[in-house]
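Other chains dropped; remaining ones untouched in position.
Note that the chains are named A, B and C in the order they appear, and that numbering of residues resets to 1 at the start of each chain.
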Amino acid sequence: MDILKVHLKKILLAPELDIEQIAALTPGFSGADLANLVNEAALLATRRGAESVTLDDFTRAIERIVAGLEKKNRLLNPKEREVVAFHEMGHALVAMSLPGVDPVHKISIIPRGIGALGYTIQRPTEDRYLMTREELENKMAVLLGGRAAEHIVFRHLSTGAADDLAKVTDIARSMVMRYGMDDKLGHITYEGERPAFLQVPGAPPPSRTYSEETSRDIDHAVRKIVHAAFDKAQAVLTERRETLERGARQLLEKETLVEDDLRTLVGRPKKKHPSATRTETIR
Amino acid sequence: MDILKVHLKKILLAPELDIEQIAALTPGFSGADLANLVNEAALLATRRGAESVTLDDFTRAIERIVAGLEKKNRLLNPKEREVVAFHEMGHALVAMSLPGVDPVHKISIIPRGIGALGYTIQRPTEDRYLMTREELENKMAVLLGGRAAEHIVFRHLSTGAADDLAKVTDIARSMVMRYGMDDKLGHITYEGERPAFLQVPGAPPPSRTYSEETSRDIDHAVRKIVHAAFDKAQAVLTERRETLERGARQLLEKETLVEDDLRTLVGRPKKKHPSATRTETIR
Amino acid sequence: MDILKVHLKKILLAPELDIEQIAALTPGFSGADLANLVNEAALLATRRGAESVTLDDFTRAIERIVAGLEKKNRLLNPKEREVVAFHEMGHALVAMSLPGVDPVHKISIIPRGIGALGYTIQRPTEDRYLMTREELENKMAVLLGGRAAEHIVFRHLSTGAADDLAKVTDIARSMVMRYGMDDKLGHITYEGERPAFLQVPGAPPPSRTYSEETSRDIDHAVRKIVHAAFDKAQAVLTERRETLERGARQLLEKETLVEDDLRTLVGRPKKKHPSATRTETIR
């Protein structure tokens, strides 16, 4: 519900609106789905000339989204389903192979939310307040696991990884610009990464305070970090190619695999399941 | 109707307006036509001091457009008709020659919509949710087929390809900036490509977050991609020059060719026709 | 009246205003004159605190313009009249010497409209919907014919060509940035050329999406194109220097020359005259 709240901060809600109700109507929506939902609801409110967004706007927005999904699900072709299966299995297999990464709870090729063609749900063992450079690198490798799997198996690059790339870019830029994790750029923060809700309302947008040379150094550092993360994902999946193929076939057949299925697949003992939080999706 | 909805999101509609009615009044309008229609209607509404756009505004806008088309149709000169015929046949022939491209349903040199001097309608065999790099390259080759045909036959460059170039540019930039399909720029997204309807209203425009060097790398990558697509279109049409000439002559004579005519032209067996969606036009 | 409408789109007209009436009051106004007229009328409306522009505002604006012209006509000195005569004859002679250019209907050194010291009216034989690179080059040569004539005869550069240069710049930039007519820059559109009435109201201005290097390439390409057009105009006028002199003298004497006079001047047979549209003026 925290992600939902972040998105709701961007719009003016009707005073009587109960955020819990919206949360109750959107089980299993990813962050991107929620962002889109809030957007859609705000558009509906604007169109009817209202100044704040009501529960009714949200209800109508959800109906539109669900209807869109049903239609899409009917239309996904077999080749696309296969690509999605390898993509999701790529995320899952990298996640199960690297240390300090949240375990995988479920993967599926049934579309959920607005943009997703499939999804991978990781189960955080705990909330994290500090992340090290290495943990962030592994998180990026998991995000790039989908594209890496597609590349290894089909030798193609597809549009399906766009959201993953955006998330990876955000992480890599934060590492360089907020967390001082690049040697050359030093223990310095570089402005321009401030989240919208921290900006003074009405204030002009923060302009870039660093030089063109520094901007180039930042770009180089980000490219290097993302390149290394993709290499890591590829190395994992190349080594476990056989498991990747086998898992993707199972996913195509069953459409959804849960933690036990995945543990069996990679040959690890069973564990009990705490409540899950979905964090990865692909379009 | 999805394209119509996208454009309608940009303006404030009168609450009683039924989008279906507008759709019913605009059969065969291309995306560009619809964008212009919405623009015209909004201008009419603004001019009469209204705050939202009514069905009446749309009706008057459509009348203006149709009247403009009738006048234009009378004025197109024989040389221009010939250029348009080769342009449309160029689109069609490239589309029929490359794999993974939607088959051509109809081509015509009767002006339709606001900016179009002729049009080529491709029939999608299915909705697509994932596109590979190669499929996007072929799609660009089809879009550049019109200009390539003009160049091969008349040895000129004309203004008629402006819309095609804009579409090609959008695709190539998305490949590089959203889909991470250029090796040097990596699996990274570069901001500044966000569609208008995803921007927070009232928020400052997203400023460029990458360096001048990266901007140059993006430009080089885009040029390389578009250059290769144009070469591909030229190669196809040079090889099938005779068919191009023959097809253009038929088009000049009949003004419209449907899928069967085109199949006969290139010597392929007949097929049944599902419902078509028009996707290509030239001005 | 189409040009008038384009300019009127920029302002809020009183609902009862009939555009036909304004058109009727402005026979022979050039596009620049109409733009200025609309500007003046809007200023008058603003000054009296009105929110929309009435016919009365237009009438007063026209009166001011006409009064200004009468005064100016009395004040133009003999030397200036001579320069203007050569300038207009330069436009006309280049137009009569290049293929695919609209024939010249009338040239005059009687000031018309707001900024014009003289004018050249070309008579389009037909409306054109497609222009080739070569046709655009010839159009630029005609626009630069005025300055070229001044330069050949008086060996000076004067301020009188400012409007011609602005038009030439627009054409050359469109060739490079919208029509993909420069080899190096390729079949790509470069943003920042969008006309005002296509911009989403309230949206931030479109920021430059290309790199500094590309911006430099665009500038180089534009300079090369304009340079070539000026050379072409100079070559024509240098070869026909005697005709240029003779024509300018006639123009100084008669103040206005029509198509028959010009045909006689260059030794071509007579033709019948369809209705004319004025397209060139100088300040």
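Assume a contact is a pair of C-beta atoms (placed from the backbone, for glycine too) under 8 Å apart; a residue touches a chain by one contact, two chains touch by 3 or more.
What you see is a predicted model; the values in this text were computed from it and never measured.
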item	value
Oligomeric copy total, full assembly; chains in place: 3	6
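The rule we apply is simple: only the chains that are shown with their structure count from here on.
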item	value
Topological distance between chain A and chain C, in contact steps	2
Per-chain CA centroid nearest to the all-protein CA mean	B
Copies chain A and chain B - rotation angle from C-alpha fit, nearest 5 degrees	60
For chain A paired with chain C, centre-to-centre distance based on mean C-alpha positions, whole Å	55
Contacts with two or more other chains, residues of chain A listed in rising order	none
For the chain C and chain B complex, residues of the former touching the latter	9, 12-13, 15, 52, 126-134, 136, 178-181, 185-189, 197-198, 200, 203-205, 207, 209-214
Residue ranges of chain A touching chain B (in the complex, touch as defined)	10, 39, 42-43, 46-49, 72, 75-77, 80, 83-84, 117, 144, 147, 154, 156-162, 165-166, 168-169, 172-173, 192, 196, 204-205, 207-208, 212, 215-216, 218-219, 222-223, 226-227, 230, 283
